[in-house]
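First up is the structure itself, then whatever we jot down about it.
Every protein chain but one is kept in place in this view of the complex.
We just call them A, B and C in the order they show up, numbering each chain from 1.
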């Protein structure tokens, strides 16, 4: 798994590629926690290049989303497709999280 | 393993990349036999991108070299390095075959 | 496809090797890419659970066997840990909101959802979970 982030104004756009499994998921959590600690509270996570996500990945997503909620922040997801979309739908994550067609659409909602 | 060939005048320059093992070695033999049947009798084989060669690979090299000898042809090798060089030296192939520093040097000898 | 087996300590650090092994077998069998990712998730969940729960504080082994059975790709994962039947768990609640939501039971739920056919056997002190994927995407994740 590879994580790259860039800032669009005050929003962090985080691109995750590869596979988010029980070994790599903590990397996602660490990266976002680090940015939250540094003051970022708006995130768009781009899953365009993500092939695969297991329950360990969802655990990391949920934990950081909770941390963000407490700070009044938000996280939106873009390009949730294929197997990752299946997992989002099965787990209900597709309903409890904001999912967008593209990074641009997600950014527009943050405004 | 991947094999690409191009003609330099009447000489075929054959580039082999990847690994030449018991599964892929027949591919080398087939490719060269095909060209020999089509009339090519001078070959430079470029091993620059070859990571690995096993005794099955040497078997293929020897078989085609014999077929060429019978037709009065020749095969020269370029960029034999690393583990492939080790294998050539151990097996005596480094002495019974013509090995050159570069494709250009090999082509120069064919003239 | 003839059966191929891999055995290793049931430790999380072996997950990459386990998934690599399953993936190369699935590629050989010719399982389609999208079905393969679903299967890898199911195998991950099953292997991770064996790592976490099967042997308590002790160390133990996990064995994986891949085979082709007609038009189906079959993965069996076995351990010698405490008896546990994946099929006995109820489905988790997947509707609660972010703050209330706990993740528990999703692993086993994914195993059930990502396979076309799932069976469990306790035999000679071993848990054997058999996951089947049909080569053709007829009854998947329904």
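The definition used in the following text is that contacts are C-beta pairs under 8 Å (C-beta built on N, C-alpha and C of every residue); 3 or more make two chains touch, one makes a residue touch a chain.
If you're wondering where the values come from, they're calculated on a predicted model, not measured in any experiment.
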{"item": "Touching partners, among the displayed chains, of the absent chain", "value": "B, C"}
{"item": "Of C:11, C:89, C:103 or C:132, the one touching the omitted chain in the full complex", "value": "C:11"}
{"item": "Residue, one of B:4, B:22 or B:104, that touches the chain absent here", "value": "B:22"}
{"item": "Absent-chain contact - pick from B:45, B:58, B:80 or B:106", "value": "B:58"}
{"item": "Missing-partner contacts on chain C, residue numbers", "value": "2-9, 11, 14, 16-17, 20-21, 24-25, 28"}
{"item": "Positions on chain B where the hidden chain makes contact", "value": "21-23, 51-56, 58-59, 62, 65-66, 69, 82-83, 86-87, 90-92, 95-97"}
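Everything below uses one rule, namely that only the chains that are shown with their structure count from here on.
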{"item": "Most distant chain from chain C by Cα centroid", "value": "B"}
{"item": "Centre-of-Cα separation between chain B and chain A, whole angstrom", "value": "51"}
{"item": "Separation of chain A from chain C, taking each centre as the mean of its C-alpha atoms, in whole Å", "value": "25"}
{"item": "Junction residues of chain A - those touching two or more other chains", "value": "none"}
